[in-house]
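The complex appears here minus one protein chain, its other protein chains still in place.
And now, subunit A:
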Amino acid sequence: MRADLDIIANWIQPKQQVLDLGCGSGLLLDHLIKTKGITGYGLEIEEDAITECIRKGINVIQQDLDKGLDNFEDHSVDTIVMTQAVQAVKRPDLLLDEMLRVADEAIITFPNFGHWSCRFYLLFKGRMPMSEALPFSWYDTPNIHLCTFKDFEALCYDKGIKVVNRTVVDNELKDSWAVRLWPNMLGQVAIYHITKR
């Protein structure tokens, strides 16, 4: 089992209603339905991923996250999850506001631009970093707002968002002692559990 899915599942209470932003092919929702008995919907824009969700019986709604979450009432879901999508939206700061309007809690994962490999790449090659977590060239990447863990935490601080829990995993989405020791340098993917302060 992918470590990040298990970590996220541990932070979600059974039977909750969950909204998964950028749900992909529904892997996480499927896991949460099976292990936690949650109900919920995934929002996705990529066509093949949507079809895969439908085939699996995952509730998926075609929706562009850049257009906000206007169709959801305040506090209408228990937990909002967004894995590996925050860096691809136009205004992550506004989306964060939206997420904590619609749900009381949010769980977010994103690739860490402060990882040593990125720093190394830029320092020695003088080019925009590419890695397994960030496999795109600078001109055709869907990731338009890359940030480091420190950047994200600064944004949370500015917005009065409380970080309840934070875990960092490596590129294989595994947890390790070294990554925990020096997350911003060694962690490739961060998993944040946040609420309104």
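Operating definition for what follows: contacts are C-beta pairs under 8 Å (C-beta built on N, C-alpha and C of every residue); 3 or more make two chains touch, one makes a residue touch a chain; residues count from 1.
One rule holds for everything that comes next: contacts and distances are computed from a predicted model.
Asker: Considering the UniProt annotation of the chain absent from this complex, which name among "Thioredoxin peroxidase", "Periplasmic dipeptide transport protein", "MBOAT family protein" or "Homoserine O-succinyltransferase" applies?
Answerer: The record names the chain that does not appear here as "Homoserine O-succinyltransferase".
Asker: Considering the complete complex, identify which of A:Y41, A:F113, A:F149 or A:Y192 is in touch with the unshown chain.
Answerer: Missing-chain contact among the listed residues: A:Y41.
Asker: Of A:K34, A:R55, A:R180 or A:R197, which sits in contact with the chain we cannot see?
Answerer: Touching the chain that is not displayed is residue A:R55.
Asker: Would you write out the residues of subunit A that touch the absent chain, in ascending order?
Answerer: Within subunit A, the residues that touch the unshown chain are 17, 39, 41, 47, 50-63, 71-73, 76.
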